[in-house]
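Below, a portion of the complex is reproduced, with chain positions unchanged.
Note that the chains take the letters A and B in the order they are written out, and that residue 1 is the start of every chain.
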Amino acid sequence: MKLGVCYYPEHWSEKHWETDAKEMHEAGIDIVRIAEFAWAKMEKEEGIYTWDWLDRSVETLATAGHQILLCTPTAAPPAWLISAHPDILPVDEKGRRRRFGSRRHYCPNNKTYHEHSKRITKAMAERYGNHPAVIGWQIDNEFGCYFARCYCESCTSEFQNWLQKKYTSLDELNERWGTIFWSQTYNDWGQIEPYNLTVAEPNPSHVLDYYRFASDSWVAYQQIQIDALRANIPKKQFITHNVIADLNTIDYHDLSRNLDFISWDSYPTGYAEMGSQNLYAPDEESFAYAHDLGDPLITGFFHTLIRGLKQAPFWIMEHQTGAINWSENNTGVRPGALRLWTWQAAATGAEAVVYFRWKASRFGLEQHHDGLRHHHGGANNGYNDLLTLKTERQALEDFIAHPLDTPVGILLDYSTLWALEMQPHRKDFAYLKHLFVFYRACKMLGIEPDIISPQADLNRYKVLLAPNTFLADEVLAQNLDNFAAQGGSLMLGVRSGFKDTNNVVTEEPLPGLFRELVGAKVAQWHSLPPKIAYSLQSEIPVFYPEATFWAEALKPDTGTKSLATYTAFPFENSSAITEKKHGDGKVLYCGVYPDAKQAKALMRFLLVAENIPILDIPDGLTVISRGKKLFALNLTESPIVLVRKSNPYRIPARNFKLIEG
Amino acid sequence: MKLGVCYYPEHWSEKHWETDAKEMHEAGIDIVRIAEFAWAKMEKEEGIYTWDWLDRSVETLATAGHQILLCTPTAAPPAWLISAHPDILPVDEKGRRRRFGSRRHYCPNNKTYHEHSKRITKAMAERYGNHPAVIGWQIDNEFGCYFARCYCESCTSEFQNWLQKKYTSLDELNERWGTIFWSQTYNDWGQIEPYNLTVAEPNPSHVLDYYRFASDSWVAYQQIQIDALRANIPKKQFITHNVIADLNTIDYHDLSRNLDFISWDSYPTGYAEMGSQNLYAPDEESFAYAHDLGDPLITGFFHTLIRGLKQAPFWIMEHQTGAINWSENNTGVRPGALRLWTWQAAATGAEAVVYFRWKASRFGLEQHHDGLRHHHGGANNGYNDLLTLKTERQALEDFIAHPLDTPVGILLDYSTLWALEMQPHRKDFAYLKHLFVFYRACKMLGIEPDIISPQADLNRYKVLLAPNTFLADEVLAQNLDNFAAQGGSLMLGVRSGFKDTNNVVTEEPLPGLFRELVGAKVAQWHSLPPKIAYSLQSEIPVFYPEATFWAEALKPDTGTKSLATYTAFPFENSSAITEKKHGDGKVLYCGVYPDAKQAKALMRFLLVAENIPILDIPDGLTVISRGKKLFALNLTESPIVLVRKSNPYRIPARNFKLIEG
């Protein structure tokens, strides 16, 4: 477990550097991340490098005992570069070329920018790759922040190349996309443009491929830098990238693949403000929301999701230390927050937590973003929290030395996320919300699930959830079949098997490729507007007997059991949830879109059947087990009592407890 | 009465065609609509036609006993055409040229596109005009869907031509538009551009003319195809076009004029979702809204409005068969819905109902749009409903053989609609809402009104409503005068006579050109914000004594009677509603904006005075009389009792009853 801090020596007079390094050390900081966004300072004009300041910064930090993480500065190309090559600037969905004057102002498909990115990366790697204090590299910063899809001329022609490579022939593309619809048949690759600015909504297969192409563009752009670094740095230096929680535009599974580990930037109060709209149901209040501590379920959901990207520990490359500057209210943060957040992060799988940032910025956009220390250098609450944390460091490391048990897997597939985003069919039908409702259900039963790619190693899990397997192919169908056949407990959710991976609807009855595996047919599917519910009867304990939001009428095959049945017109006598034995395991199909309580009842039903020990977690509490130890976090205003193995444990308000045995 | 289906043979393997044709026939389908959006399949490159597939499709359908309706494919110009002539693409209000990749991507004023439209239409007409199974033609598809107003260079120069033709001289235009206001005087026709992208809001006379010009552009574009067809098809083949319910941008009176009949596309659940905002008052709940059946008043309003366009029966060219894909919730549709909808449509004047579509599309934008049959070919609810309907077909035809009696006319004028849309003066003051409130009032009294053009034959009606005759000219004033003089009962509503047809305010006291006819002066007019009401006293039975939303203070001339009088400051002692005898008839001026109940009280008052028999229709019921028979439709969850001639009739829930005698 390591603690670090983001530092911008170029923002401060050199006279502060030594003191800064010393004060970092005193607070228990091990690692300092530098050089992000410093291109203009490293290279004032094309080819004129000025490394002296960075050399001195590296030495000062190393001397104070710090390990150094260097960033490539490509998230902010300098004015001279843009001025010479304005075609580097991206074009937005409305067709406007954007301007210099902030950050992330480049198209990932611009060849000129590729060359300059390679050049500056290589130059840095050559200069610092062998420095003993340098432990690793962060590439660029937060791909996909602000935008991930550019619509410029470079993108247009690269998209055509990408399509040509994927489909080989135009006939194949026309067939796969169904361009016969609305007479969209292409005669020439050059006719295929980005999907933006069409008169009506564009072809969903076209859009999905553009989304994939855009995602691939960032992965490929990152690879340029990985290659430039790897060729010039020693093996022991790691390469990572820091992603954001707004994870809807780049396939993070792809982006993670060639990195040594993945990192993410965690801002609990900001995500709590956003997430209460993005992750909770519209009629639901965010649970245990703490304006000055964030929502531990939302914070934890992202930790878990990031851990799942490589099914491995991760870093937090930027961690909130005080008020942020980009949410609606940017609330003040409670003294002590940073300690609790760090514990939760580590317990959930973070190997390092790098705090953002050392001192609050005096200029530029992030002036209202707190640091560990104030603008004037004085300690802010975060710094004081670190001093407390220092005294607990050993306890923390002891706790996380125990393994994390994750018996449940939840599938996350980017193509499905994108396909449902563009065609939700019903307002508020959102893929991540559906994943989140199951994540919460696990957490409320004391279980830490994994959120994983369909291509991940599934055999680690006893229970596998596929809440919306909207896009499906034979490989996925086979993998899920194998999982169940080998004894796993698999549950598919609504709209599964609806489409192929070209975003084209199956020719078979639903759930399409899963028809045999599920042992039931989806005869009808109804989007239900607010206030409308279809009544059910269910044998699943405490499953609230109503379908809302989305309901499917299932016809079980012989041998498939109905766990819940509709009791009134128009779906009366149809099944709502089915269960079928399959090999050594079983397959459920949940034909209703569950609310939080229904999801919990379903999870309890599945876990009990698998003899996985569960707990009844009171509202407001979040727990993580490691070996026999339990980390129980209470961010509410009042103490909460947790009963475990018949023993009551009192978790103090706004604090945590480690429960043993 | 005919039933049809929309079919896209090019979307399906030919092996399905024969079965499809047979199954259509078994369900009672008479007509199949094909070839819409199939340009790229008919003409793969400029001048290279491939008719073989369409020949085979026509033969297959004809052989199975179907009549065929062909569509010209111009709603979706192919990629090769756009690629060669990108100036065909329209420019939107924000000045952006839109892209290929969906549909309706053409400017109606593009000369190149005119030529290509003529060419493909002529080619189709030559090939299929003499086929015995082909009964008629649909031109293009849904003009005005997505946009009706293009702002490109072609439109700019055509607009200048249009203006030159209308005004002859610039002096005349400057005078009529009042360009002296804000120094907008034009010295050259070339200075007059589309009204979009001005700094402040543009001149309302300029805007109104652009709206008219845009509407005329579509009418003229349609005429190109009418001419190309008529020259090449036999007389017995009809020509129509299918309009949409979003009817605010093209003058459907003009568009209908040269068509054999008008058609429209009816999607009851979608319009119910939209209409509850667009047609009901802001504080009102949609009445008897059924999430899975739609709102029968909204559905009926559009049937009635479309019937009024030519004062003649109409076709439904696309009719919803299940869930749609373009509303907010896209709710599931109740089994049996299609039967009820078809009965209501036929009762209201539809001569044919063509269902959209045969099978749900597997690709392209409309994948989530249900068909009579599922993607996989199995029967969906709509298909089963057709089988039921087949058993009732004779009863339905017997019922509609009786004439429809429409004693009330409601004026619909596009220029007024547009003028009020651009200058509502008060939020939510919407022309169609005002028409709808009177339509509902009629329906709640058992009366089916006509909604008609001011140029229509008015003498058919006993009562004529002109809810907002905002723009007026001498011809209209004379027609209304004649109507009343010859014994009709005329009621004008608020803001009548405010402007001339140039969208310029009258120089006379209000109601301007109607001043003499009404026999009263509008001394003041007040927009009333929410929660503010002006008290009234009225002799109209059950007229709720409050003016809300909009109130006018009337000063009746000697001989004009006040039917309602304000009782408090600031309008105290002024009249709110006046009545004047005029020739053999009478003229009312309603100086308040009535809510639903007030409109019903007014209608009752007018109808009783004319001895027109009325009924008291309970909430939730919709009725249509034909001869002595009454079709009573109950889409609510509970049975409703209707009392007619002292007999109680119980209309079952979600069903209808035919009441005799």
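Quick note on the criterion: contacts are C-beta pairs under 8 Å (C-beta built on N, C-alpha and C of every residue); 3 or more make two chains touch, one makes a residue touch a chain.
Since the structure is predicted, the reported quantities are computational estimates derived from the model, not experimental observations.
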Please give the number of copies in the complete assembly; 2 of them are in place here.
3
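Everything below uses one rule, namely that only the chains that are shown with their structure count from here on.
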How many angstrom lie between the centres of chain A and chain B, each centre taken as the mean Cα position?
47
For the complex, give me every residue of chain B touching chain A.
10-11, 37-41, 44-45, 73, 76-80, 82-83, 90, 94, 96-105, 145-147, 291-292, 323, 325, 328-332, 334-335, 360-368, 374-376, 378, 381
In the complex formed with chain B, which residues of chain A make contact?
94-95, 177-188, 190-191, 193-206, 423, 425-427, 499, 504-509, 524-530, 532, 551, 569-570
